[in-house]
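The complex appears here minus one protein chain, its other protein chains still in place.
Coming up: subunit A.
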Amino acid sequence: MDSDCLSLLPAVCLVLADPKQSPPDDTSLEKLLDWFKELHIQSNGQVLLQHQPCLLEFISSVCTSKTTDPAIISFTLKFTGLLAATKQGFNLLEEGDLLLCAFEREACYVCDLWEDASVRSGWLQGLLNMLKHQNALDFICGNGLIKVVLQLQNDRSLFVASLANQLLVHILNFLTSLNMTNGSDAVGSSVSSLRSDWVSVSSEIMNAVVEALRSEDHPRVLLGLRLLSLVLSQCGEPIRSTLWKDVLVPLEVLINRGSESLTQTLMTVLQAAVRTSLLGQSEYKVEELLEAMLGDGNRKGVFSFSLSLSFSPEISKRKATGIILLPLQCVSTQPQTEVETNLVLNEQLSQKALCISLLMQSLSSLAELAHTKYLFEDISIHSITSSVVLLLRMCSGHYPSSLLHINASIHLIGCCKVQRCGLDTLGALSFYEENVDLRKDIFDVLLDFLQSPDSHATVLKKTFQATVRWIAVCSPFPDLLQFISHDLFPVLEKRMWDLRWEVRDSTLEFITQLTAALNGNSGFTEALHTSGMVSVLLSSLADTEGYVRASAVAAVGEAVTASFHQATLERNSNLLEKALTQMMIVLSQDTEVFPRRAVVKAFTSWLKGSHPLTALDSSLSSVLSLGGNDFDWEVKMHTLELAEVLMEKTLTCCPYMQNVDFSEKTCLTQALSRLKDFGLFDLLFNSLFDCDRPVCEKACALLVRLRTLTAETADLDHSALVLNVCGNRWGDEVQRRYLKKQQAKASVCATDGATGSDERTDSELHCIKDISLPTILQILDLNDMQRMLMLSSDHVVNSPQSLMEDILSAAQQSEENIVDCY
């Protein structure tokens, strides 16, 4: 631990404990607690308490003061709990009666502060922090705190109630673990084998659950069920089965009563039970309760429940998947397939809001199953997929006259919610290879959405996502190209002129993905060129919306990459040439950052490709210079990434020196001088002194690599690598350092008494304009710069020392800076 921090701690404690001071910035206390937690993990907590008596004084003064701010009390309770998490800390606190003072039952109620939710939450969190050893448990049990926790379970604050539940479960768990360490065999044991005082605690908690479940008061039942599901999922034996036995009867009553408002919570309980060893033991009746719960599948919210059951092979997963599919089938199956008529469901489907909600649940559950490539037993995936396709058709107004549920289909026309959900599901169904037989129907319905003038922008986006997935799985089929060039491209072209930027952008993103997915498919590339898509892409570079221009840059970039594979095509269309011209305009003139970032990224991706692109050479220096001087530091970062690739390509393969048997150093000199011609060094040095840390860091790392390279090659031709250091910021810095170095050298020479005729005077030094790259790299103390950048302010200083200084200085500040928005 930092001694500076320790020295600040007493003053911080005094400030925090002073009721006249308003509490510091709302995040400061949380951050302070984070630091203490870290210390605790490093097991310095007890040391802290021993060596810092101010902490005990702080706790004592806060707990005895009646006027402390709730935020400080809450902090103190959590903090005290944290300190008491070790036995030593606990004992120290108990010796000073501080634990009782902070957590005592009476103390909780007498003060008005208890009304503040943050105090109650701090009290619970404190106990939770503390409960790491037996003494803490004894403290909680012995002082009757369980009663308070049980009451807080019913707190008006969601956060407090949830914390109370967590604490109760933690207590039960802790009892079991203690019992195990005390020698009992937990699995074979029962609750009665616990220590007698702990038995009473566990029974108190468990009785509370049973009584809650028996209660007629609805909120109380809910609380009981919530705690029960937590116990089932987080506690071990014997607690789990003991509690289950006790709650079985009231639980059965609740399930059979079929109250809708309890369905969700009851399902959470059963879901938790299914995952335990209770399942499969007949006396625990888990299966029976499940059957009763699933019933006819009409209960609201039974879907997510069914979804979780469909993964457990032990129970009737057929029924569960049946329930998931039922609304979908009921709506989109024709009568001849004889779906069991379900009157209640039919009634629900005839009400619009319920119909939409049921279908959404059904579809999203199906999508989740499809993502895992779930194996349906009673029904073919073909039939399910056809149902989804039919449902989507109904959403756009087409439906066969023989449908079972005419009402439902009326609700669905133009319903974006179901459309989005259905398209997601259709996309997910592409995981099943057998579905490719249905591709015609699927592409038809997708095309319908793309064509429809009524399609909402969000629906179109989902359609594009589903189409990409299906195209990816159908790419080996020859009819796909036909679909793309004859059906898809004309629609896309139309969509690129949509009035909504969202649609134009999604279309361009889709084309980019499509081109990338079908990269190397010559038929596709040809279609892209011959269909006129490319020229539409190029014209999108001048879109009015920045986001769209950026996506157009990416799409053009991908189209250029695809055309590399077809040299003749590329030559004919001059795509690269046109793209370069327009992209340079974007990079130099666009007022928004996204298109500029996209241009630099496109260059990087081209350069990374395996095709040597001499055509890029003429633009590279402009890109490096424009990108390096951009207002946006991310454009600069991307430019440095481009520089990195350029360095790698130039320095490792030296493609420009083929057929010449030069020595290694000549080769490197040439490569470096080529980089110099590109303006790469100017970029790196400029970026090294940028005001944004990440830019400096990246530039510094690249320069260190260059330094290593030049240092390794002893006889580099420095004269070929001379840089002009005048008239720019980095040059001034280099000159300054060079001068300093020379002066140091001169003073050493002077003391040695040597006066060489080649020594330059001060005035001469000022005039140095040209210095070679290796020399500059040596002059700049790059290692030191890199170290500094690593240490850099990180924008927000996170050190505990800075935090404490901030708390102290805020306390000294007399005038309040009125809270403000940001």
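Quick note on the criterion: a residue touches a chain if its C-beta (ideal position, glycine included) is under 8 Å from a C-beta of that chain, and two chains touch if they have at least 3 such contacts; residues count from 1.
In this section, contacts and distances are computed from a predicted model.
Assign the chain not included in the display its UniProt protein name, restricting the answer to "Integrator complex subunit 11", "glutathione transferase", "Auxin-responsive protein" or "Protein transport protein Sec24C".
"Integrator complex subunit 11"
Which residue among A:75, A:123 or A:594 touches the omitted chain?
Of the listed residues, the one touching the omitted chain is A:594.
So one chain is hidden, and I want to know which residue out of A:35, A:114 or A:547 touches that hidden chain in the complete assembly.
Result: among the candidates, A:547 touches the missing chain.
What residues on subunit A make contact with the chain left out of this view?
Given the touch definition above, subunit A has residues 24-28, 30-31, 70, 116-118, 156-160, 162, 264-265, 268, 301, 304, 352-353, 357, 360-361, 364, 417, 420-421, 457-458, 461, 502, 505-506, 547, 591-594, 631-634, 691-694, 729, 788, 791-798, 802-803, 805-806, 809-810, 812-813, 817-822 touching the missing chain.
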